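All protein chains of the complex are present and in place, except for one that has been dropped.
Coming up: subunit A.
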Amino acid sequence: MDVSNIPSYVTIPAGIALTLFAVRKFRERSWGWCKSVRDMSGKCVLVTGASSGLGEATVVELAQRNARVIMACRDEAKARAAVERIRKLTKSGDLIAMHVDMKSLGSVVEFAKKVKQDNENAPGVEPRTEDGLEILFGVNHLAHFVLVKELLPLLMEESAPSRVVVMASSLYASGKAMFDAEKLESSVRRPKLRNSLYCDSKMANVLFMRELARRLEATSVNAYAVCPGWCNTNLFRHSNYSIVKKLMLAPILFWFMRSAKQGCQTIVHCTTEESLGNDSGKMFKDVKEYPLIPYAMDEKLARDFWDYTDQLAKDLLKKHVDYMNASCDDSAIANVNDSLQLTSQDLRRTVLVLICVVYCRKTFMVLLSLGENRISFVLLVCANLVAEMHVTSAAGILAWLDEPVPELQVFTLQKLNEVVDEFWAEISEHIEKIEVLYEDKNFSHRNLAALVASKVFYHLGSYQDSLYFALGAAGLFDVNSSSQYVTTIVAKCIDHYTKLRLVKIAKEKKALGKAFDDGNFVITGQPELIPSESVMLTLSGLDGGRKMDAISRPMNPNEPVDPRLEQIVDRMFQRCFDHGQFKQALGIALETRRMDVFEKSILSSDDVLGMLSYAFKVTMSLIDERQFRNEVLRTLVNLYRSLPGNPDYVSMSQCLIFLDDPEAVAELLLKILSGASEDSEVMAYQLAFDLYESATQQFLGKVLDALRTMSNITFKIPTSHSTVEKAEEKVEAKIEEKMDTDEANVEDGAEPKPPAVKSQADTVLDDAEKVKKTKLEKLATILCGDVPISLYLQFLIKSNHTDMMILKNTKDQVRVSVCHTATVVANGFMHCGTTSDQFLRDNLDWLSRANNWARFSATASLGVIHKGHEKDALALMQAYLPKESGGGGGGTSASASGYSEGGGLYALGLIHANHGAAITKYLQESLTTSTSPFVRHGGCLGLGLAAMGSQRLDILELLKEQLFQDDAVTGEAAGIAMGLVMLGSNDGDVVHEMITYAQETQHEKILRGLAIGLAMIVYGRLEDAEPVIVKLTTDKDPILRRSGMYSIAMAYAGTGNNGAIKRLLHVAVSDVNEDVRRAAVESLGFLLFRTPDQMPSVVSLLAESYNPHVRYGAAMALGIACAGTGLQSAITLLDPLTNDQVNYVRQGALVASALVLIQQSETSNPKVKEMRNTYSKVLSDKHEDVMAKFGAILAQGIIDAGGRNMTVSLQSRTGHMHMMSVVGMLVFTQFWYWFPLSHFLSLAFTPTTIIGVTAELKMPKVQIRSAAKPSLYAYPAPLQEKKKEEREKVTTAVLSITAKQNRRRRNLADFMEVDKEERKEKEEKEKEKKEREKKEEEEREKKKKEDEPHFEILENPARVLKPQLNVVSLEGSRYKPVKDISQGGFVVLTDNSPKDPQDLVEPVAAMGPQLEPEGDEPPPPQPFHYPDD
């Protein structure tokens, strides 16, 4: 291609362009490039005017070298934009955008306003600085002069070596130093001078640099001046060229001006290059040194100019004093002290404000130390300005904390409070400063400091500290706010308060306890109850000693709990009340032991009755500490009493039982009885029934006594038949008789008048008294247990569903004497309370195999069978009881051994358990007269049972006497009996005596008896038992340690006390003695019976222990805690244990499974059937061990207890601990050592029934509707006799060879075929028949299934299983229950039509249904004798 072809109008411009481009490239080469690659991390560079142009480019370069760059910019929006731009280019370095205006030395306030009004145009519109100075001089020189001067101390002291790089220009050469401020002012009006002004300002820069360098000669601070060259930045905006000119200049600019990046190279060079070293005072251009003109080198000139400038700055700042005064009332500084007296120095501070923003804390300190302390408001204004910027770091705010200016600190805290949620991590590094502020007593806003600190600690997860400071924040901590912070802290607050209260109360109690404790046991330590140590630990763990002073102060019992804490808690209570959350308030009140709030929460609620019952429930189920519980109950009773209208007597009486206050109960009963209506009478009876079910014998006795003394009426108490003769009389007859005579007496005294006639006061009184007396007597029969026991007995006799087949099968398979005993015991359980001793009668021969203790046991089992059958007790047992005549010498032949006599006495005890007023005398006598240890053994047990919990001292003495004979057999029983008699008394003397004797005696048997006895003495005493427990558990003797375990079980039974559980678990895995470990695990069951569903998880690991004793214990614990629940998880744990390798573990598992599955119907719990099969399998297995068989037999007895009408539960119907059951269960577990003790389980059996009773204490015929399918709660089907049939059905196996032979034979002899066919036909027919039958059966079953109704009607004493209780209701309208029927047990009914004749349930005779009704009243059956005797 030919060049000439191209037209010249193309080539020429192209040529020019090329040339120019070449020029540009050439120039660029000479401009130089900073080669320093120094890593600037850790260095801090302040760049003014950093939001654009050269400044920005410099920042980029520096940031890339990891420097920390403070960008001083005038316009915050622009600054932010610049930061974003730079961030795109580089991620390194630390950028801090700060607001500084180099144009204004004066009012920042004014300026802020202006900036807001006119962000963009400010420089162009106003070409003067606000101080009236020409802008170039002001910005370029004066502002930087002030800035650098103020920063000097920092540069010199803290950050040396450092550099000051002054932006000059090569144009400086044509400038002059200007000393005339007037001239400066006037020069504004001469725009043409502008460029020279620029030169002047640059000259000023250079002079300043020179003087600075000179002044800093001795230091490591260096100063340089820099000429960036002609750069295309918006500095150009200051040039006054017209637009046209600018347009014309544009291409030139393009080719000759440098870009910002190129321009900043020299600056960066001077900033970073390490080799510059001592070149202070020099000027640089194009990354090279640039010689200065001599004018600029003039030292004197430079010094003069420095002084001049300094003076000028001061003068200028002074000018604005008035202005500043005027703007004081600005809203931003409203909170500044009015007394501020501005001095001229304040203005100087205005400049410093700029520096404040730039972090120069040091400078502040210097200035403040000069005594100029009135700068606060300026700082404040400045701070406001900055804080309004969008912050990405709280560092800027935090820096002000160091200023000892209160106003600024307050402001800072306010700001911090706003941003703490986001910047807590940063603030937490300066937390000590805030803490110091809080601790400064003179600081006006301590609360605010505390609030901020609290929030920070909250975010750090240190709640204790947070709480401490929240308390310090006082009013600022807004309890009513719903923020998470507040709710968390309030929760912690309540926790803490609770802890403090507990400590306080524990200490008070301890002080009290010491004053009263004069017994043998000094309270050595109650680790669970005095958490002070642990609280102290947690506190000290959280923070050092400083806070300890404040927080731990309330630990001191002499001083009250921190009032601030209390205040917050009170506020919380108030809030609860305001919002109607009374239950919450009640709960917290109980936790914090605030009885005042407790009462208030009940009384001020809308539903007082509901709250009361809720409070009662909570108190009973959740409060572990006995003393406190009593206090609460006392309050509750008072509340009940004060209630208007009809109070809830049922709950009230329950409270009183727990308070052990028989007088109050009696008073209550009397009060109800004296009520006019029949309802009240019925209510009294109902109460009496409830009392009987849940109170001890002793308590009831006291109630009766109190009733007698209070009513001033001498009514007969039916249990006066304590002698033998009287016992034989029939109770009912007696009552009737007595009543008759009483009535007769009354009639004698005064003619009976209808109550309508009220003329004579006396007669009316008498009449009323008479009525009252009958009522009282009825009440007494209930209270002393006669009526309830006989009613239960009626129920049990009536609905006896024992499956004799089971016993028969067992009997047939039994070979060993142990199993023999077990079968007898199981028979007792099965017929418990049914009075049916049919099995024993049928198998007298078999029974006679029992010898010695087996005989003792067999005789005693009669007591189980006749449990509660008190009126015929003596007659029944006549044959076995020691003859009074011959008893003294131990005379008669075979029975002289006394086994059956002993058994007889034991049986009497079992019959009269916990209700033995009638029989104790007899037992006492037989005990004193007999000499045989076996008789005395039985006698002791019997006496203990009969006088259970009576705490009668005469009996105790008698037993002690037996104990001290030091006879092993007698002693064991005496030990247990003492425990039974003194049940729950926690009598220090007795305990002491028993322990001492236990430590002395040589006989292990006695020791064992005492061990159980001791445990029973502390029954239900909770922390009161602690001294005994400590003493026992630390004993050397393993049996006493075991006793300690049982003591824990008894003392804390049903509370689920964590401390107790912990202790037991610890022993369970650490004691050296197997028995102790086993006992510890077993005891867990007693603690947790209220929460059976927790039990499996507690022992799940123990059940897999390598130690068989622990496994056994785990099984028993499950059985005890989950008794009668049928809990699936418990069974899954027990199931594998029934196949354990160790025989006794299998035994325990079998017994426990029976306890769990008792009274579970097969439909609702399929496991029942499996387990029953397991039992029979274990029994029939030839290779099975005797131990396991023993367990299986017992299990069979337990699961069908009381004719399948009884269950085991350690809780009474009302949800309280059932004393009899707990005691029975405890002694039952001792069958491990002594088989006869297994009879004690009968105490734990309770009938599952609802018995409706009329006001006459008779059972009417009432129907109860159960809204569930009948099969769901049906009795299990009785066993079929099927073994033989099965054997027939088995078809003979045909071997293939025989089949072949047959075939061959068939082929050979055809004639036989006819016969065979016939046979075949027959067979087929039979088959068809069978099939048809089968089908029919199936259909019938189907029909049954289809037809099964959805409800069931039960007759009055109805068997109602526990889960069934929820679906029962009373049928018919005649009777109405006094209390909720779904609680079961006795329900007294009010008769709506009392006139109509009542249809009563026929009483059934004892001894079960097998007795043919011969006459009207069958005579008591003849006692049987063992044929051998």
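The rule is short, and it goes like this: a contact is a pair of C-beta atoms (placed from the backbone, for glycine too) under 8 Å apart; a residue touches a chain by one contact, two chains touch by 3 or more; residues count from 1.
Throughout what follows, contacts and distances are computed from a predicted model.
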Per UniProt, what's the omitted chain called: "DDAH family member 2, ADMA-independent", "PCI domain-containing protein", "Large ribosomal subunit protein uL10m" or "Coatomer subunit gamma"?
"PCI domain-containing protein"
Of A:1135, A:1371 or A:1391, the residue that touches the missing chain is A:1135
From the listed residues A:297, A:460 or A:771, report the one that touches the chain absent from this view.
A:460
Among A:426, A:648, A:925 or A:1037, exactly one should touch the missing chain; which is it?
A:426
Touch residues of subunit A, complete complex, unshown partner:
35, 37, 39, 41, 64, 66, 87, 89-92, 94, 275, 390, 392-393, 395, 421-426, 428-429, 458-461, 484-485, 488, 1100-1101, 1104, 1129, 1132-1133, 1135-1136
